[in-house]
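All protein chains of the complex are present and in place, except for one that has been dropped.
So, chain A:
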Amino acid sequence: MPAVSKGDGMRGLAVFISDIRNCKSKEAEIKRINKELANIRSKFKGDKALDGYSKKKYVCKLLFIFLLGHDIDFGHMEAVNLLSSNKYTEKQIGYLFISVLVNSNSDLIRLINNAIKNDLSSRNPTFMNLALHCIANVGSREMAEAFAAEVPRILVAGDTMDSVKQSAALCLLRLNRTSPDLVPMGEWTARVVHLLNDQHLGVVTAATSLITTLAQKNPDDFKTSVSLAVARLSRIVTSASTDLQDYTYYFVAAPWLSVKLLRLLQCYPPPEDAAIRGRLTECLETILNKAQEPPKSKKVQHSNAKNAVLFEAISLIIHHDSEPTLLVRACNQLGQFLQHRETNLRYLALESMCTLASSEFSHEAVKTHIETVINALKTERDVSVRQRAVDLLYAMCDRSNAKQIVAEMLSYLETADYSIREEIVLKVAILAEKYAVDYTWYVDTILNLIRIAGDYVSEEVWYRVIQIVINRDDVQGYAAKTVFEALQAPACHENLVKVGGYILGEFGNLIAGDPRSSPLIQFNLLHSKFHLCSVPTRALLLSAYIKFINLFPEVKGTIQEVLRSDSQLRNADVELQQRAVEYLRLSCIASTDILATVLEEMPPFPERESSILAKLKKKKGPGTVPDPEDNRKERCANINGATNHSSTTANAKASAPSFIGDLLAPVLPPINRPRPVSSLSLLPTPLTPLSLQAYAMPLSPSAGSHFQVSSPASDLLSLGSASTLNSTPPSAPKASASLLVDVFSDNSPTAPIGAPAVVVADENFSRFVCKNNGVLFENQLLQIGLKSEYRQNLGRMYVFYGNKTSTQFHNFTASVVCQDGLNSQLNVHAKPADPMVEGGAQLQQTLNIECLSDFVEAPVLNIQFRYGGILQNISVKLPVTLNKFFQPTEMGSQDFFQRWKQLGAPQQEVQKIFKAMYSMDSEVTKAKIIGFGVALLDGVDPNPSNFVGAGVIHTKTSQVGCLIRLEPNAQAQMYRLTLRTSRDTVSQRLCDLLSDQF
């Protein structure tokens, strides 16, 4: 047993600890502890009053037992008793026990708080410190309630001893962290700021911590701390190393305080006062200069302390992001550290450079270190350092070095630690997409990813490559060829089979001309993988096969043979069996025309934020994965206002129809944008082109989860929330419990069922003015959903009737009526609907619409059916409105105003001033204007808060140009809407429609 060097030991405690250490087994230890616990319990319960020393000793033993990891359920009372002892050592042990073991037993808390209160008012600094420590250690809400007002008083009282001030400052900091609402701001705040001027550096250090914490939440209250902090910092960095005596640490002047002051300054923007700003810049330069001086000591403590200050200074420089020279100097300094022999410094340099890479000023400087960083990736022995190198490569990547960086990351991936593979895969996938100049490189990269690290390639990654291939027809042939070649490998990853199956199913025809990849060879290749794959992949392959039947009639027989085999038709898996049965049947009964339409190539996916980026964000926590380039622009724009740079990139962004925009674009609120639709879909074909899933839907009305299981297309579509963009091409209603059109986002009021409804329902009418899809009507029996698309003067509307009951609807009819004169302005042709709707099923009806001339009224949809023998009549106003026939028109400012003037005749203009019905959010307003059908023109109106738009209404007989201006007045919560068109009736109608939307 070692000699206790100072103070009085507790012999009994030391013996007990020795005993425990001598225990040979866990059981022996527990036995010894139980014996001791019994002993202590009997002492505490005994008749004889224990003296303070014994109490202290036993409490201390209990504490020891607790710290060994055993539960302690008594002794709290004895510990609380010790608090009121006037012997310091007893009080101290009491407080220690409470700090470690306190629970929120309310009786005890009251007693503890009493003891603390007594000690705080004792004016004995040692006792006060113990009490403050206890508050800080426990930091519970009850304590905050009791002392949040008292502690600031102690902190700023003139006669408080320095050591107590330090404790009070940190105690307050802790209370503010746990219960900020209970710490009252008040006149003490100004006095706390002045503690930065205190003589005692210990007080300054503690106060700086407190002020930093408070300033993060209430920056305005502590603004004055900036000048004081700069002054203090300046005195420290210019002092000789001996000036600060005990606060000099291994020849570095007050490193802790310096770091804290630099940290405090990071709560604020660069000082506005030129003198203070200059002084701060000098400080930062001095710190950077000192890094170049030879070390004053060989001890690692010296270099650590010095570099701690240096790194914090660099953080501040990056935070300000306003002094290009400092940023570049910082970068050079970090560059030196990249090759330092100390692993710690290399790690920190890589980490710090990551943030430097996002500054416009230093991005280029960071890029010069690319070779060193790549080398670090290859040679560092510590995985945490390599991880930093990966992060930095990701941060410094831009168009100029993307190929090199992606290649290096790919080659690192082959040997990378398992723990970080998935993250690297995501990063490579993002960079490859973002900086792809030609998409063949992108496809190669992703296939390489799957080859090298297939197990770590998450669904998002392979979904994404398919989205991109489908949306870009210039890469489809290449993709088909490449996956075909990749599939030749004897052992390929299942993810590759998925991508391969999907792509060949869509685009296999593009390579079928080559005899080496003839349809049969393609099919045999895919089918050779079939038996090694999991159920979801097999299901996907079956879909690919049916697509093959459409693409290549010559292999129809072979594929039907496969589908017909027992291993498919009688597969134990319901999903596979059902697909085989349905696809086989489909291929037998449908004519080639129908097959061609049903199995047509997938329509393009709506562009949205890359799901991979979203995943990386989720993985790393929001905010930690800024899109590097995006971040740079933002910072740049923030500091310099709208600089040329940011505006040019914004233009470039808008004009490039590539996926770069996709990554950066904010997700729009649900709104429909006229999207080019294939001409085919507007022709009167017998069936609308639908995705495979949509077609399969009516075939299997009962299989609720049928297509949720694994159908890749519906997965792809549902990645973003179903409501993000309504421009989704006609796709299957996602199967869900209700089996209804739940892709439509809005909740609509439920109409009563009752006797024959004679009133025409129009509650939801105005919702459809700015969008094309959604739920139009709903009551307890029936839900009506709409999807529509328009092009010039033609439109097509898909009406979905969902039977919400479990019984059939008989004699179902749905017809469209154009009342009054509307039938001369609008042609609506409804295809007859099936007279029976099964319970829980959904019926689709297609309406073809033609606009002959401008119109005001809306057609009415009349529905009749028998439910349980009772005839139901429902009439709904169909949201076919004039603005649907808009084509957006882009134009510049000059053009716009010229046309505006031309349309100056009084009857051509209609103006309306109205109160805002919804909150005046400019993003929502923009989205609505775009959804209305016009082009939103940026930078046309001299007042940036106004909205300006232009478009042309197409009717069969004429085209009407239209200009729109919307001026919000946020103060009055009013809008003024002005429309000018060449026809007064059009101006009036559009104005009425649009003014209801805001």
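In this text, a residue touches a chain if its C-beta (ideal position, glycine included) is under 8 Å from a C-beta of that chain, and two chains touch if they have at least 3 such contacts; residues count from 1.
The definition used in the following text is that contacts and distances are computed from a predicted model.
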One chain of this complex is missing from the view, so tell me which of "AP complex subunit sigma", "Dimethylarginine dimethylaminohydrolase 1", "6-phosphofructo-2-kinase/fructose-2,6-biphosphatase 4a" or "MTMR6 protein" is its UniProt name. "AP complex subunit sigma"
Just to verify: which one of A:160, A:189, A:209 or A:889 makes contact with the chain not shown? A:209
Sole contact to the chain not displayed, among A:84, A:304 or A:959: A:304
Full-complex touch with the removed chain, picking from A:247, A:361, A:412 or A:605, is A:247
Out of A:76, A:232, A:346 or A:498, which is the one that touches the chain we can't see? A:346
With the full complex in mind, choose from A:116, A:136 or A:392 the residue touching the hidden chain. A:136
In the full complex, which residues of chain A touch the absent chain? 1-2, 4-12, 14, 17, 21, 53, 60, 63-64, 67, 69, 87-89, 92-93, 96, 126, 129, 132-133, 136-137, 139-140, 163, 166-167, 170-171, 173-174, 177-178, 201-202, 205-206, 209, 246-247, 249, 254-257, 259, 263, 301, 304-305, 307-308, 311-312, 343-344, 346-348, 381-382, 384-385, 387, 621
